[in-house]
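Inspection log for the structure reproduced underneath, given as structure tokens.
With one protein chain removed, the remaining protein chains of the complex are shown where they sit.
And now, subunit A:
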């Protein structure tokens, strides 16, 4: 939605161009993020985004029972919850365990169960779509440890057995290779031999089982043969449990079975949707009625590192449901927060009082020289800062021109929130000010005076509001969207060592070594330009 302002992360641009792409390009949106999604690396003195940080898993948990799974058992449990958490195969809602109905005693009155656990057998029941696990023949003797009770179905699947066998087959080789590479520090070429020997074995098995790729065989064989002469740890050939062609007969579908199924299908509802099947570990039946409940996949907590210096930007607390962080270097604590809006006119204020939509106040009109807008800057630092805004010139000057105060202005220091928290009177005062301001603005508009609209309009606490204007050309249609460079000068706490700051082009030592400047780009989107006719029709709506 407009009006909006987003911050630029230079990770997608090449190292020597720090200017963002022109905002008219659709692809530019990938480089811009909202401030609260960005991180700030103190070491590199740079903004980082989720696209460029490196992510490490710091813990696993089940999103349903919130159990923290030790990372050692995650692989054994195949990344899914090994307790009582299942999702519905039809709608993916969480299933709950319910007891069977108590046996009818003939009186027609419901029997009060003796204990709270109810009667066996137990079922998994979907509270959303009313699917229950007896439809696929799954019932439980006791209502706990369901995943363990279902384990035998899962482990007896032919794919699962095959996978286990493959793991078993490669394990001695993997152990040997990891051992040798760690102890002898082999050069990378021999590591290449290891991988090529593994791929050779895999491709040999693949080419034997799938006739279609057999023509690649001689090349692969000859090369791998040459490798093998120099390779000490030879791989034994892998023999699969079942031939590929036999899978179809094991009930897991396959070409012919699927064709046969589709031939007799009457409604599309009988076939499981792709969405219902692709989260499964193994191929499942196409039939909707044969889908089985799924153990819920685990979620992870992640820590994030700066891609350049590897310093930690985000480190969560160990506890899965804690929302606190041991380390959190959010950009919002370093860069001033910018928000953009339109001045509230008296008319809009009256309209808002009547409950009408006041958005029309901020529509950019074509052919008007002073479409006013405001930028509010909030300082997160404990010291006052000096800010300079420099909107980038739009290459096509015929569209619109932006005027903003170009001289530096100051923003007050941030004091702890509690100082303002219970300050009830503050808002009223500021509200009056706003109304006054807006009134003056509209009068100025009539008088064609632009001096009052552009400049610092308001200063309070750690917020400074500046006004700007957009001059839109008569024939221009489209978004009013422009890049803006924001530079701010702040007092740094630590006396700056000389090597810091010299390395990064964005920071320059100004005047005394205690004052530093940081610059970042933003994109301001003021929304689409409307002609006068459009805006009138909008007002009627």
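Just so it is clear, a contact is a pair of C-beta atoms (placed from the backbone, for glycine too) under 8 Å apart; a residue touches a chain by one contact, two chains touch by 3 or more; residues count from 1.
Going forward, contacts and distances are computed from a predicted model.
For the chain that does not appear here, its UniProt entry gives the protein name "Dynactin subunit 5", which is one of "Ribosomal RNA-processing protein 42", "Longin-like protein", "Cytochrome c oxidase subunit" or "Dynactin subunit 5". Set against the missing chain, the residues A:57, A:91, A:161 or A:262 yield one that touches it, A:91. In the complete complex, the residue from A:325, A:409 or A:476 that touches the missing chain is A:325. Residue A:314 is the one among A:9, A:82, A:288 or A:314 that touches the chain not shown.
In the complete complex, the residue from A:127, A:178 or A:318 that touches the missing chain is A:127. On the side of subunit A, the interface with the absent chain consists of residues 36-37, 61, 63-66, 91-94, 96, 112-113, 115-116, 126-129, 299, 314, 316, 320-323, 325, 328, 330, 332, 339, 341, 344, 352-353, 358, 374, 376, 421, 427-428, 430-431, 434, 465, using the contact rule stated above.
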